[in-house]
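Note that one protein chain is taken out, while the other chains of the complex remain in position.
As written, the chains take the letters A, B and C, and residue 1 is the first residue of each chain.
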Amino acid sequence: MKNGITHLYIPGPTNVPDRVRRAMNVPMQDQRSPDMPDLTLGLFRDLKTAFRNGSGRVFMFPSSGTGTWEAAIQNTLSPGDKVLMARFGQFSGLWVEMAKRLGLDVEAVEVEWGKGVPLDAYERIIAADAAHEIRGVFVTHNETATGVTSDIAGVRRLLDAHGHPALLFVDGVSSIASIDFRQDEWGVDLAVAGSQKGFMLPAGLSFLSVSEKALAANRDNRPKMARSYFGFAEQIAMNDQGYFPYTPPTQFFHGLRVSLDMLFEEGLENVFARHHRLAEGVRRGIAGLGLKLVAAGPEWYSDTVSAITVPEGVDANQVLRIAYERYRTSFGGGLARLNGKVFRIGHLGDLNEVMCLGALAAAEIALCDAGAKIVPGAGVAAANAYYREALAKQRDDGQAAA
Amino acid sequence: MKNGITHLYIPGPTNVPDRVRRAMNVPMQDQRSPDMPDLTLGLFRDLKTAFRNGSGRVFMFPSSGTGTWEAAIQNTLSPGDKVLMARFGQFSGLWVEMAKRLGLDVEAVEVEWGKGVPLDAYERIIAADAAHEIRGVFVTHNETATGVTSDIAGVRRLLDAHGHPALLFVDGVSSIASIDFRQDEWGVDLAVAGSQKGFMLPAGLSFLSVSEKALAANRDNRPKMARSYFGFAEQIAMNDQGYFPYTPPTQFFHGLRVSLDMLFEEGLENVFARHHRLAEGVRRGIAGLGLKLVAAGPEWYSDTVSAITVPEGVDANQVLRIAYERYRTSFGGGLARLNGKVFRIGHLGDLNEVMCLGALAAAEIALCDAGAKIVPGAGVAAANAYYREALAKQRDDGQAAA
Amino acid sequence: MKNGITHLYIPGPTNVPDRVRRAMNVPMQDQRSPDMPDLTLGLFRDLKTAFRNGSGRVFMFPSSGTGTWEAAIQNTLSPGDKVLMARFGQFSGLWVEMAKRLGLDVEAVEVEWGKGVPLDAYERIIAADAAHEIRGVFVTHNETATGVTSDIAGVRRLLDAHGHPALLFVDGVSSIASIDFRQDEWGVDLAVAGSQKGFMLPAGLSFLSVSEKALAANRDNRPKMARSYFGFAEQIAMNDQGYFPYTPPTQFFHGLRVSLDMLFEEGLENVFARHHRLAEGVRRGIAGLGLKLVAAGPEWYSDTVSAITVPEGVDANQVLRIAYERYRTSFGGGLARLNGKVFRIGHLGDLNEVMCLGALAAAEIALCDAGAKIVPGAGVAAANAYYREALAKQRDDGQAAA
Partner (left out) sequence: MKNGITHLYIPGPTNVPDRVRRAMNVPMQDQRSPDMPDLTLGLFRDLKTAFRNGSGRVFMFPSSGTGTWEAAIQNTLSPGDKVLMARFGQFSGLWVEMAKRLGLDVEAVEVEWGKGVPLDAYERIIAADAAHEIRGVFVTHNETATGVTSDIAGVRRLLDAHGHPALLFVDGVSSIASIDFRQDEWGVDLAVAGSQKGFMLPAGLSFLSVSEKALAANRDNRPKMARSYFGFAEQIAMNDQGYFPYTPPTQFFHGLRVSLDMLFEEGLENVFARHHRLAEGVRRGIAGLGLKLVAAGPEWYSDTVSAITVPEGVDANQVLRIAYERYRTSFGGGLARLNGKVFRIGHLGDLNEVMCLGALAAAEIALCDAGAKIVPGAGVAAANAYYREALAKQRDDGQAAA
């Protein structure tokens, strides 16, 4: 039976707002028409605002976020360059694999899944690299597989403390435009994001926001990796006029125009606060059901996705299957070593409280069917209490401010 | 803040399935083109199936359901004709007012709100009408204001028992295509429905399904009311060729094609069973919260809408306002004498279990905010239990049958 | 084969702009929600501007324009009232039939098809009606069947000259928002329009713009026709708050918001000028092909539709069939007595020069296939010359003004 909406609570692609869907449903147009820059130059400008990137620039590539991981590397590093990375989940792990495949000399710190970037280990390694052989330091801001957010500012601090010149690469695919991100302030050189998460668009467009320093690295004399599609130079030459070196997906530009408008209308700070509130409600609900998060502690909690360990004896994959087949609800699965033990609730993008209550209610019923001994309603009740309290506080703060 | 979807749990317009929305988003076309009948004749045929009207015909009017109330009257009755009606809610009451405005001599039985068609009173009046002065007997199948479903078959039985020839008029706007309705079997002469309820379309198209007897009444020698827009004769002349006497809204036809396909793919019996299951879960949830329905007893329960009395001291309008403004959830309000005392949950059309759990969760949080002393989560938990049990039974029945 | 777009050159439904289609593709919403008036009150206000109706009001009915013909009559006239009408085409003729069906005492002046409102005959009759028995004077502003526009101001002048108090009813379905129309200045009491013509929306919504005098007539003591769906009083009571007495098609309101925005962004005067320019180009093209219009002279030419007489020996219906089946182009057919002799090109709504050149090219090729001895390219060439000249003049005027 396929009645009613499919409830989508995965950590991306996220629910595309109707307003964005409408905006994208346009006839094709000439990507070289004289009025195209009216649209595109505004997007480049506003993307910089979304990344809090004042001095650098943002590229838009027709690709998934994975392509932009590659763009970041190809344009600034040479084959054989040494880089520092950490592996604490499926996606940070995949970036390590890519870096190796592209010929980098990767020092990958292994971290217990449930924690994020290991500041201590990073500091040790950076401190020891007096020769500055490490060309790039990589961090996955939000590890989507475990629901863990890392401390980017902390990495910047340790690099600065040691006067280390390495470029700072950040995977912000499941964080940027949902969680606080400050490219300039945190000294991020290459920040990767995708259309299908906080930007509330379908998958297919990705963003690479780069600092002046990254651009300089791209232009310096060191031999870069072979590249063409993802090359900066060709993009820059055309982007500055509002055009592109190959056919861009103009329908995405119309959608992005609206999603940026929506983010700014709400206000980025409010977007972040909303994500925190919605996420915290989900976490309270999970706790109310007596379930544990994969994230090892509050300092690691992600405001965009929660990875939830199912009780002993319950098969997380059965929870997922039941949720999808009986209750038309998509949750994220447990990836790699978490397979069968974990399901994930994505709570990012175009979302509100009742959607989160619905997600908890769906989790409750699927868990019950899968044999979990939980108290139905307990999750919804805990979230209800938190949302009421948080919104009341927000209203009070609003009145106090007025 | 306008984040996420607006949760729509009113008894119409209902949530339009994406598949229907897509189908309606078509360029305009010539309503007189030679291939138009390929589309329209199939609609006329399949609407008859949806109404279980084997021998009569169905009209499609560009109007709201209210217009079709008028069409039913104008085409078959004469000014001054005596009709029997009952008033047990806002909508049955409005039909009475219309009948009076159109010049009918209305005998309107007043019924306690919470009950439906008064079979006893109707039988008394019909029995007393030996001269057969009553030309039409009217019933609101599903009173949307109170969440009450009436016994149409019972009205047919009493008419037959007394050999009374009156035409049987049924308002099925919020029942047909959601709740069991059998035009032929129940001897309904004029059945009114609208696009924006069980047919899962936007508002703007309405249906009038008529029996052979109603068509004969339209053609007989008695002077009919003045009419033109809603006239049968002009429609019949054109409809038989697949065309219309004035510009029809062809975009609706494309949507209706899909909504009928969806209803038949699911199977009407399954559609009705699903509505019952979803409704019963909502009712269990309401009971779980310790709240009462307006419907006076299970025999009156509507499977498309529940009207819920808020606890003493709570303002139902505040519940509605809070649900809408804080939680982006639209419930139906209490109409007329129920204003401020009642809110309504529409549970019809393109709906599934998690949507109903979400509706209950939204009701819980709005009720809490409005000061109701309820146990949050208790509604969701009760519905959870019922849905699990009902779906398990359905699976068992499916396996037994296989 | 169904490749490419279907070229739609009928006099309505017209081509719906993509921007309007997008705006209409919305989820359903609660028609009683507190923010609904934000949308609807602006529509009521702006419709008045579109009709140039300063003091009266505009009703929106979920119906075709035919329904609003009926609304105009039912709300202001009594059964048996004497009215003056003229019959000079299919649509003016249908209005006469409706008036009779609704019980009016119609004096219908027969006019040669190809001309419009007969000012002389009207004046004679009005002058003779010293007793003011005539309650309503009806004019079809633009007769869609013949491509003839009538002189509404002239009718007003003769009524004023004779101090005659009859209400002035105007069918502006295929003129308003495309051709100059001035309700206040011309003293029009009831002006009918539909969504699917100059308002560039799908069919399904219609407008009735009424003067203060018409509203007073509605409220006076004379018995009105039986009515309910189309009743003014119920609409007024709700409309003033931004609501409706029955479920309105809210998706149309979103589309109307955009179509009004588009009309005002272009400027109504510019809209009218564009329609004139596009129409004149089509007429030049038709003349270039050696074909004649049904309109009896330039004073009758319609800027929204041209009815074209095919050469002797050619079957106009074959032209239509060939255009549709071989060339995916919809033209309007010859109606009633013009059947087989005439085809019509609709040139109204969201249209530009190249669309009109395409319409002429399609007419040329279909005419050739149907055996007409025309010079292919001659129509396009004549229109080309006119458009170039007219646009050059427009540019010059623009520069002179600047």
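Assorted remarks:
Basically, a contact is a pair of C-beta atoms (placed from the backbone, for glycine too) under 8 Å apart; a residue touches a chain by one contact, two chains touch by 3 or more.
These figures come from a predicted structure and were not determined experimentally.
Across the entire complex, the residue among A:Phe51, A:Phe232, A:Phe252 or A:Phe272 in touch with the chain not shown is A:Phe252. When the omitted chain is restored, the residue from A:Pro27, A:Gly163 or A:Gly398 that touches it is A:Pro27. Note that of A:Gly172, A:Gly194, A:Gly288 or A:Pro376, the residue touching the chain absent from this view is A:Gly194.
Which of C:Leu41, C:Ala121, C:Ile236 or C:Ala378 touches the hidden chain is settled by the complete complex: it is C:Ala378. Even with one chain removed from view, subunit B keeps its contact list with that chain: residues 18, 22-23, 25-27.
Within subunit C, the residues in touch with the undisplayed chain are 1, 3-5, 7, 15, 18, 25, 266, 270, 274, 326-329, 350-355, 357-358, 360-362, 364-365, 368-369, 375-381, 384-385, 387-388, 391. Although one chain is not displayed, its contacts with subunit A can still be listed: residues 5-6, 8, 10, 12-16, 21, 24-25, 27-34, 61-67, 69-70, 79, 97-98, 101-103, 194, 196, 202-205, 225-231, 245-252, 321, 324-325, 330, 332-333.
The definition used in the following text is that only the chains that are shown with their structure count from here on.
On a Cα centroid basis, the chain most remote from subunit B in this structure is A.
Centre-to-centre spacing of subunit A and subunit C amounts to 53 Å, using the average Cα coordinate of each chain. One simple way to say how far apart two chains are is to compare their mean CA positions; for subunit B and subunit C this gives 35 Å.
Contact with two or more other chains is made by residues 25, 27 of subunit C.
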